[in-house]
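A single protein chain has been removed from this complex, and every other one stays in its place.
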Amino acid sequence: MSALGEQAVRTGPDLAGRRRREARRRQLNVIGGRVLVAVVILGGWELGARATVIDRFFWSQPSDIAATLWRWFTEGTDLGPLWLQVLVTMEETVGGFVVGSVFGVIFGVVLGRNRLLSDVLGPYIKGANAIPRVVVGALFAVSLGLDIKAKIATAAVLVFFVVFFNAFQGVREVDRNLIANARILGADDRRLTTEIIIPSALSWIVASLHTSFGLALVGAVVGELFGATEGIGELIYLSKNLFDTAGVFAGMALLAATALVAEALITALEDRLIRWRPPVATETRI
Amino acid sequence: MSALGEQAVRTGPDLAGRRRREARRRQLNVIGGRVLVAVVILGGWELGARATVIDRFFWSQPSDIAATLWRWFTEGTDLGPLWLQVLVTMEETVGGFVVGSVFGVIFGVVLGRNRLLSDVLGPYIKGANAIPRVVVGALFAVSLGLDIKAKIATAAVLVFFVVFFNAFQGVREVDRNLIANARILGADDRRLTTEIIIPSALSWIVASLHTSFGLALVGAVVGELFGATEGIGELIYLSKNLFDTAGVFAGMALLAATALVAEALITALEDRLIRWRPPVATETRI
Amino acid sequence: MTPAIELRGVTKRFLAPSGGIYTALRDLNFEVEPGEFCAVVGPTGCGKSTTLALISGLEPPSEGEVEVFGQSVGGIAEGIGYVFQSDAVFPWKTVLENVAAGPRYRGVSNRDARERARDWITRVGLAGFEDRYPYQLSGGMRKRVALAQSLINGPRILLMDEPFSALDVQTRTLMENELLNLWSATSASVVFVTHDLEEAISLSDRVFVITAGPGTVKSTYKVDLPRPRNVAEIRFQPRFVEIYEEIWKDLRDEVLVSYERQKRGAA
Amino acid sequence: MTPAIELRGVTKRFLAPSGGIYTALRDLNFEVEPGEFCAVVGPTGCGKSTTLALISGLEPPSEGEVEVFGQSVGGIAEGIGYVFQSDAVFPWKTVLENVAAGPRYRGVSNRDARERARDWITRVGLAGFEDRYPYQLSGGMRKRVALAQSLINGPRILLMDEPFSALDVQTRTLMENELLNLWSATSASVVFVTHDLEEAISLSDRVFVITAGPGTVKSTYKVDLPRPRNVAEIRFQPRFVEIYEEIWKDLRDEVLVSYERQKRGAA
Partner (left out) sequence: GSTNAPSSGGVTTISLKVMVGGLNKQIYLPNMLAQRLGYFKDQHLDVTLIDEGSGQASEEEVVAGNVDAGSGAYVHPMVLNTQGKKIETICQFGIAPGEAEVVDASLSNITSAKDLKGKNLGVTDLGSGTHVLTQAILGSAGVDPTSAKYVAVGAGDTFIAAIQQKKIAAGMTTFPTISRLVNSGKGKILVSLLTPADTRAALGGDYPFIGVFAKNDWVNSNKDAAQRLVNAYVKTLKYMHSHTAAQIADQMPTDYYAGDKSSYVSDLQSQLAIFGTDCKMPSGGPETVQKIQQQFVSSFKGKSANLSETYTNELADKANA
């Protein structure tokens, strides 16, 4: 602050500096907390397994899981090199995520804007949401073939509903004052949608994207139940069939790691898109 | 309106009456639209199947599905009377729905309120969201036993994440002015949570409940993969294994119908809880 | 000549929370000539904002007829500018984008719209704040953004709901003069809601006094002060004081009625 | 005696959108004695609301020290009432619930809280509207709900940010008198932000004039008018007019500076 060349203040300590230090300490706390949680969970699991409190046959143990991951990493998996499995699943996931969320947003916005349409189609969409994705995945495998299309479709279906319901509600939550103002200012339906409704519903949509990427991964894995030759899901099923519990957990760890990377990207996107908000810095203060 | 005994107005037609008539016409339009959609989908499907454009082996046809439903209804299913299957699945679903959404709301609110906790636990929750529910279902079956507990847990896991992410975001969206005001008025943390945060995040939470019930059904059906002897999911699997596609679709229709009933209940709840909103009647006008 | 705005026998009712019906406006008759500047005063809660909502087409009347330039209003009417009583600037747009929104919506190219917006931002005294988001502005500044947002469209009918109430006296006087200049150049019809009788008189051709309770027009006063006016000076003219006294008596009665009634508890 | 409120060398900066830093308040010094009624006036955007936010503890100062009753403020301070400039009533609570919120939060039983709330609702002239939700109220009515909500807690320090700007003159005068009655009974320290100099003088013991740009106290004026006052009458006392003239010159300069600077475009 003083670098800005402003005059020194008469009294009081450097609050800005104090807050910077606080922020740094917070950061350390967070990392410490995360490590602590990991140590407690993994340590407890490992010890429990070693003390046979936890049945290793069903639950494996962290050291075995790490060893499996290491083996996959260095020697490749049975289905081929590890990166290939990750890549295949990522393609399916990203495809499903994009397709599902684009359709979810479009349907959500259109139905949110149009009362008649939402009244007419609402029950069908709500009913469809109850159809088990495993069954849907099988139908897709039959009708779309066994390549990536069916997996993308399965992932997209999982994503669609979550995004749809949020986009729909987000649209209906838009401040009526703002809509009125935009209308008066001359916004036509298209403008109203792109400039008022969507920005305003954005936090709803982005919130659903946080869940969605994980769901897209789940969908891709479910899709790999049917006719896959590679992918993380296939790796998990193979391990499961072979009673290789460590492999099952290793696969899940891979999925979790993938999701976290994607999460970081979505959060970055969110921060960019919602710049017009008061910064979260003071959030802790109130 | 004139029943209120107010003086008649000089000019202008009875606008209130006109709007009442409009509302009635709208209602008819909605019903007509719904029927039209049903007729187009089911009719097209039936005709397509009869013209063998659609392969009945994979897609069955509405008349067969209806016949299967009727048979289940009148003669019972292979697994026992139909109501029993519905009841079993409903128990699992409602259990999973309640457990999942209660935990989702609690975690969402607590983490939404506490920056440190959300920073520490966030990655774990986001990672866990990417774990395929089918695998989780198997783990639950192993650890919780093969009875209703495992199915409830599977359904709850599906519900949890959706509700959690929405509740979390809903809490963070609360108008900072209102929080400031409540703080100044003397609200402690508990009051702030119950009287400001939750009411304000309510539309977020309720929106997630709309998706959640469907997901709970899906979870219950996935749970029925393991250790079930009855339930709608079991009925679907049985039909599927016997290449009885009509049975598969009949089961899905049952799920959809169940979801719609639940939806109606959630909507009623929503209307009760969010009475403080401007009524939606004028929504169509802007 | 058809009036610019005409309300005939308009009644507006709302559903009260008890399930009953609350009548906000009853049998309101109201005419604004083209190019006329009208002010509306009345006790709080008498239905001033509701009247503007009816004219703009945002709310339908329960009974009666609302016409703008001879056309019955059945939705958002064309060519209207509306400065809302409550904040309605777009939080996700900067000041510049907020002000440029109107022209852009009406098909002006992005560049031109921004240019005109810059001009208007300067007129309302916000130059230098173009890139701010609304949360970074003070209350008065947000109000001025809203003002520029409406005026930039050059509306034929301008509805203003206490637009200057958040401004300090000096800024307010400046803005009032600015508004009069603009208005005389465009000959728009203005309906100006205010709770400040001085402001009402110094700006307008006609003042409508609305009654308490279910609002209706109690009386109208012609303001026969010469134009162009300077609002800072006009208040000291003897004719102004005369008009003020006259309307004030009328208004005060209404306000007292309203206040007393509310104190007693009539919903 | 320790002052009720003391700001020493307070600077408040905000991050400007360009990434730079905008200084809203610079080296502000400010003291309010216990039981004193202070008014703060200044051009829009000079930092009046920011000052209140600092005192309440909602915002931390960038530099300098804020003390309330000798205690450094490090969060929401105790015993404070705050009438916000923008709407902050709870939309999901009825008028009654909104007003009763404060006492309930402070441990008063539900019944008693409601009883006291009813009393306050009547005092602000909203009897009969207890069951309304905020969206069913007019702008002025919402403001009065906010007022009752703050006053019911009997705060030792009362921060008011243009609380009466949405009210018509008559209601406003009534509310001002009501406020003075209340204040004299409780001897709370009041910081009253307004853009209406008349209001500032007629209510307060001391008037702070804040400079344009980065706000700081330009000058303070003692208002040595006798109490109890009737705000409707006091304006006509010669001493009032004297004080008014004096402050007005000072203030007008600031407002002009602010306006000119904004016209030229200094962010």
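By written order: A, B, C and D. Residues from 1 in each chain.
Please note the rule applied: a contact is a pair of C-beta atoms (placed from the backbone, for glycine too) under 8 Å apart; a residue touches a chain by one contact, two chains touch by 3 or more.
This is a predicted model, so every value here is computed, not measured.
Considering the entire complex, the omitted chain makes contact with A, B. Across the entire complex, the residue among A:Val88, A:Ile196, A:Ala228 or A:Ala253 in touch with the chain not shown is A:Ala228.
Looking at B:Ile65, B:Leu79 or B:Ile148, the residue that reaches the missing chain in the full complex is B:Leu79. Summary of contacts with the chain left out: across B:Ala141, B:Val157, B:Ala207 or B:Leu254, the touching residue is B:Ala141.
Seen from chain A, the chain kept out of the figure touches residues 57-58, 77-78, 138, 141-143, 145-146, 225-229, 234, 237-245, 247. Contacts to the hidden chain, counted on chain B, fall at residues 55, 57-58, 78-79, 138, 141-142, 145-147, 224-229, 234, 237-244.
One rule holds in what follows: only the chains that are shown with their structure count from here on.
Graph distance from chain C to chain D, where chains that touch are one step apart, equals 1. The distance from the centre of chain A to the centre of chain B, with each centre set as the mean of the Cα atoms, comes to 20 Å. Each chain gets one centre point, the mean of its Cα atoms, and the points for chain A and chain D are 45 Å apart. Rounded to whole angstrom units, the spacing between the C-alpha centres of chain A and chain C is 47.
Among the residues of chain A, those touching two or more other chains are numbered 180, 183, 278, 286.
Among all residues of chain C, those that touch two or more other chains are 58, 76, 86-87, 133. Against chain A, in their complex, chain B makes its touches with residues 26, 29-30, 33-34, 37, 58, 115-116, 119-121, 123-124, 126-135, 138-139, 142-143, 161-162, 165-166, 168-169, 172-173, 176, 179-180, 183, 203-204, 207-208, 210-211, 213-215, 217-218, 221-222, 225, 233, 236, 240, 248, 252, 255-260, 263, 278, 283-284, 286. Contact residues of chain D toward chain C in the complex are 14, 16-18, 22, 41-45, 48-49, 85-87, 94, 122, 125-129, 131-133, 136-141, 144, 161-162, 165-172, 174, 195-197, 251-252, 255-256, 258-259, 262-267. Touching chain C in their complex are the following residues of chain A: 175, 177-178, 180-188, 191, 195-196, 199-200, 202, 274-278.
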